[in-house]
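A single protein chain has been omitted; all remaining protein chains appear in their positions.
Think of it as A, B and C in the order they're written, each chain with its own count starting at 1.
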Amino acid sequence: MPGVPPTRFVFLGPEGTFSEQALKSVPAADRGVLTAARSVPECLDAVRGGDADAALVPLENSIGGQVGVTLDELAGGEPLMITREVVLPVQFVLAARDARPLDAIRSIAAHPQAGIQCRDWLRTHTPGASVVDVLSNATAAIGAAEGEFDAAVCAQIGAERYRLHILAKDIADNPDAMTRFALVSRPGPPPPPTGDDLTTLAVYISHDRVGALLAVLTELSVRGINLTRIESRPTGERLGRYVFFLDCGGHVADLQMGEALQALRRICADVRFLGSYPRADIHAEPPPRPAPGLSDADFADAAAWLRRIRGGETG
Amino acid sequence: MPGVPPTRFVFLGPEGTFSEQALKSVPAADRGVLTAARSVPECLDAVRGGDADAALVPLENSIGGQVGVTLDELAGGEPLMITREVVLPVQFVLAARDARPLDAIRSIAAHPQAGIQCRDWLRTHTPGASVVDVLSNATAAIGAAEGEFDAAVCAQIGAERYRLHILAKDIADNPDAMTRFALVSRPGPPPPPTGDDLTTLAVYISHDRVGALLAVLTELSVRGINLTRIESRPTGERLGRYVFFLDCGGHVADLQMGEALQALRRICADVRFLGSYPRADIHAEPPPRPAPGLSDADFADAAAWLRRIRGGETG
Amino acid sequence: MPGVPPTRFVFLGPEGTFSEQALKSVPAADRGVLTAARSVPECLDAVRGGDADAALVPLENSIGGQVGVTLDELAGGEPLMITREVVLPVQFVLAARDARPLDAIRSIAAHPQAGIQCRDWLRTHTPGASVVDVLSNATAAIGAAEGEFDAAVCAQIGAERYRLHILAKDIADNPDAMTRFALVSRPGPPPPPTGDDLTTLAVYISHDRVGALLAVLTELSVRGINLTRIESRPTGERLGRYVFFLDCGGHVADLQMGEALQALRRICADVRFLGSYPRADIHAEPPPRPAPGLSDADFADAAAWLRRIRGGETG
Partner (left out) sequence: MPGVPPTRFVFLGPEGTFSEQALKSVPAADRGVLTAARSVPECLDAVRGGDADAALVPLENSIGGQVGVTLDELAGGEPLMITREVVLPVQFVLAARDARPLDAIRSIAAHPQAGIQCRDWLRTHTPGASVVDVLSNATAAIGAAEGEFDAAVCAQIGAERYRLHILAKDIADNPDAMTRFALVSRPGPPPPPTGDDLTTLAVYISHDRVGALLAVLTELSVRGINLTRIESRPTGERLGRYVFFLDCGGHVADLQMGEALQALRRICADVRFLGSYPRADIHAEPPPRPAPGLSDADFADAAAWLRRIRGGETG
C-alpha cells in the first residue's frame, strides 16, 4: 500500500551474498522479515505475487557491467517500480575454515566475476593456488566451509555466515569497484522529490525511424535532463533489436522530467517508467549544474510566462 | 477591449496603396472608420496610443522580401499583437490621365520595388519610356494625375482614387507575387484556435551560446512545430547581432506550442510573443502532416499518460 | 585574370555616396579607374560583361539590415565571387550651401534610411525643419547644392563633392552604425587563407525535407563553423520559399570548411559559393576560440589518424 513502509523483503540469495549485505543497509529492513530467493526472477515474482513487499536485486557492477537478468525482468512481465537504490563498495575477502598462511593455500573457489576482480591480488599473494570457478560467492564460501576448497573469495557477510576465518580483506584489485542494487516494489506513487533524484526508464525504440536513439537523447538534452546510465539489452526478437535502460537525473514530478517523459512516450515504440527515487549518497560526483535556461527556476518562470501570454498579457 | 471587434482602423498610406486594398478585405473594416497614416511607425503608434483599434501594415513581399520597418517596430516599443494576416496578390496596373497608346508614353513614375517587379513588362511594352523612381505607389499615381509623368505603375485602388485611366492590368512579371500584411492591435487574448493557425515570435539570441539559432530550431523541431517564415533583422547594436522573426504553425493554446514557447523563453535572451491568428486561405500549401509522435492526439495521449504515472499507476 | 589585381572598378553611384567612400579604402583602387553605376544590377553586370574588373556594392547595414537587391543579384544570374569585404562606419553629416545657424533651416533632404538613422538628432537640433524623403544620399546633397532644400543629410564625401558646407558631423543617433560592402569579381581562385577569413554562401533549401534549415546549421555546428550572418530572401516563387545567405568563419581551403561545404552540397537543393576572403579588421569581436575537438590542429590530427588506420596501423 502506498505510504506504508514494506515489511517483507526478499533478496537475491543465497544468504551471505552482497545482496543481503545491501538490503541490510535499508533502514526499513531492520524491522522487517528478510528472505533469500534463488534467482532474480524468483525475487521479483515474490513481489509481483504479493508474497513480499519489496525485493533487493543487483542492477550493475562497475567492473562486470549490467546485470542482464534484472534488466530483462524489469522491462518485461508485470510492471514493478524501483523505490530506492543501494550502492555498495565491492569488498571481497579471502576466507578459510581456519587461520592459515597464504602460501599453504592450493585451491580457491570463486565466482568467475569475483575471480576476475581479484585476479592481480590472487596472482601476487597466492601464486601457488589454482582458482576454481563456482556459481556464486556464497557457493564459494560454502565450499570452503565444507573443506572442498582451501579458501574462498567471498563477501564479508558470507564469511561470517559460514563461520569462516578471514585471511585477507579488501582484496579487489580496484578499490573503488561498486555494485548498485535496486529496491523494487509493486507500482505506486513514487517517493517525494528530494532535489537529487534519479528516474529509471526502459525505452523501446521504433525501428521505422532512422536516428531514433539520437531523437531520444535530443529530447532529454534539450530539457537539461542528465543521463547517468545508458544500457542496451536485446529484446530477444533478433540481433539488432534493443531496449535501452536510462537513468536520468530528476524526478517524475519535476516540470522538465514531465516534459521529457511525455516526449519519449510520443516518439518511442514504448516507454516503461521504472521509478523515481533519491540518488544514493555514494555517487561521489554531484549532479552537474544545469546549463543556462535549464534550471528548475527557468522552467517555473517559463510556465508562468506562458500562462500570462495565453491570458492576453504581454509577457 | 478583448472580444469587441475593432472599429477604428489605420493603414499605411497614402490612400490608394495596397495597404488600403488589403484592409478592405477585412470584414470588420466594412463597418469601421479607415484612416491613412504616413508611415508604419505612425500606424502602430496610433494603435499604441489608443487613437486606433487596429493597424494594417505590410510584413513581407514575395519579391522584395521583408518590410524591415514593420519588423523593427513590432520587435521594439510598446508590445502589440497580430490578430489577423492578409495576403494579397500583387497586381500592378499601368495608368494614365487618359487613354493613350503605349508607344506614346515617354515617362513612367514607379516606386523602385514596383519598377523592379514590372521590369520585363515595361521593357517589352514601353521600350521608349524612361522609368522614374518615386517614393510610393500612390505618389506615382498622383504624379500621373497631375501630369508630371505620362503614366504610373500603381495599384488598382490607386488608379481609381486618382481617377486614372487603366492602360494595362496585371503587368507584374511574376503573376504569383504576393504581399503579406498584418492586422495589429493592443495586446489581448488571441483569437481562438481554428486548427490552422500561425504564431509569430520575435526571438533575441544570447551571444554567450554557440549554436543558439540551432538550439532554437531544435526546440521547435522536436515538438513538431513547423516554420513557415524566418527573417533576421539587425538589432541596431552592431553588425552580427540579430533578432529573428519566426512564423510557426500552430496556436499558443496548443500543447506543443505551449511547450515550445516555454523552451524559447528559457534559452533565448528574449522572446516577444507577437500573436496567434488564423492562417490566410491564400497560402496554397496546406500545413504538412505531423510526423509520427507529433500529432495533437500524440501530445494529448502523452499528457494523460504522465498524469497516470505521476499518480502511481503503471502507465 | 586570377592573381592580377583589378584596375577597373565600378561602384553604386551616384558619386558622393558611401559606396564610393568605401571603394576608396581598397588599396588597389588608388591606382585604378573608378566609375559610378546607377544601380546594383548595373554594377554587377559591368563585371559580368567584362567592362569592369570589380564592383563595390553594399551588403548590409547595422540599422537598415540586408540590402536585398545585392543579395538577389549575387544569388542569381552569372556567378560572381566576393574577394574582399569593406566595413564602413556610418557617419552622416548635415550640410548646406553655406554656413548658417541650425535654427534657420526649414527643409532637409534625406534618404529615408538616413532620416531614420538621424531622427533623434534632427528632432533635437532642427526641430523647426521638415525632413523630405529623396531617393539617395547623393540626391540629397545635390538638392541642397541646387537650393531645392535648405540642407541635406549625406556622407562626408557627398558634401565635399557638391561643395557643401558641413554644418554638423556625426549626426547619426547610433555612433556604432556600420555598413558592410563587398568587392565582387568574376569567379577565380579565392585569395589565400589568412587565418581569419569569411566564406559567404547562398543556400537553397529543398522543400521536401522537414527541418532543412536545422540540418544546414547542424552540418556547420558539428564542424565548428561559426555563423556571423544569416539572412533569408524570398526566392520570388511564392511566399514561404527562401534562399539563405550565410557568412561562415573560415576559408574554403580549410579542412573543416571543405567538409561543411560538401555536406551542404549534398543536403541542400542548391549551394552557391560566393567567396572566401579576409575578415575586415573593424569587426570588433575576434572569432570565438574553437570548442574542444574543433581546432585546425584537431582536424589535421584526425586526418593523419585516418590515414594510419586505413593503412592497417593501430592508430
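Just so it is clear, contacts are C-beta pairs under 8 Å (C-beta built on N, C-alpha and C of every residue); 3 or more make two chains touch, one makes a residue touch a chain.
Here the structure is a predicted model, which means the values were calculated and not measured.
*Asks:* Which shown chains does the chain we cannot see touch?
*Replies:* Looking at the entire complex, the absent chain's contacts are A, C.
*Asks:* Among A:91, A:232 or A:314, which one touches the chain that has been omitted from the display?
*Replies:* Looking across A:91, A:232 or A:314, the contact with the absent chain belongs to A:232.
*Asks:* Out of C:68, C:190 or C:211, point to the residue that touches the absent chain in the complete complex.
*Replies:* C:190
*Asks:* Which one touches the absent chain: C:91, C:218 or C:235?
*Replies:* C:218
*Asks:* Give the residue, chosen from A:68, A:292 or A:312, that touches the chain omitted from the document.
*Replies:* A:68
*Asks:* Using the document's contact rule, name the residues of subunit A that touch the chain not shown here.
*Replies:* Touching the missing chain: residues 60-66, 68-69, 87, 112, 116, 133, 135, 174, 176-178, 180, 210-211, 213-214, 217-218, 221, 226-234, 236-242, 283-285, 288, 291.
*Asks:* Using the touch rule from the top, list residues of subunit C that touch the missing partner.
*Replies:* Residues in contact with the chain left out: 2, 79, 187-190, 206, 208-209, 215, 218-219, 222-223, 252-253, 258-259, 261-263, 265-267, 271-273, 292-294, 298-299, 301-303, 305-306, 309-315.
By definition in this document, only the chains that are shown with their structure count from here on.
*Asks:* Farthest chain from subunit C, going by mean C-alpha coordinates, please.
*Replies:* A
*Asks:* In whole angstrom, how far does the Cα centroid of subunit B sit from the Cα centroid of subunit C?
*Replies:* 26
*Asks:* Using the average of all C-alpha atoms in each chain as its centre, how far is it in Å between subunit A and subunit C?
*Replies:* One centre to the other, that is 59 Å.
*Asks:* Two or more other chains in contact with one residue: find those residues in subunit B.
*Replies:* 218
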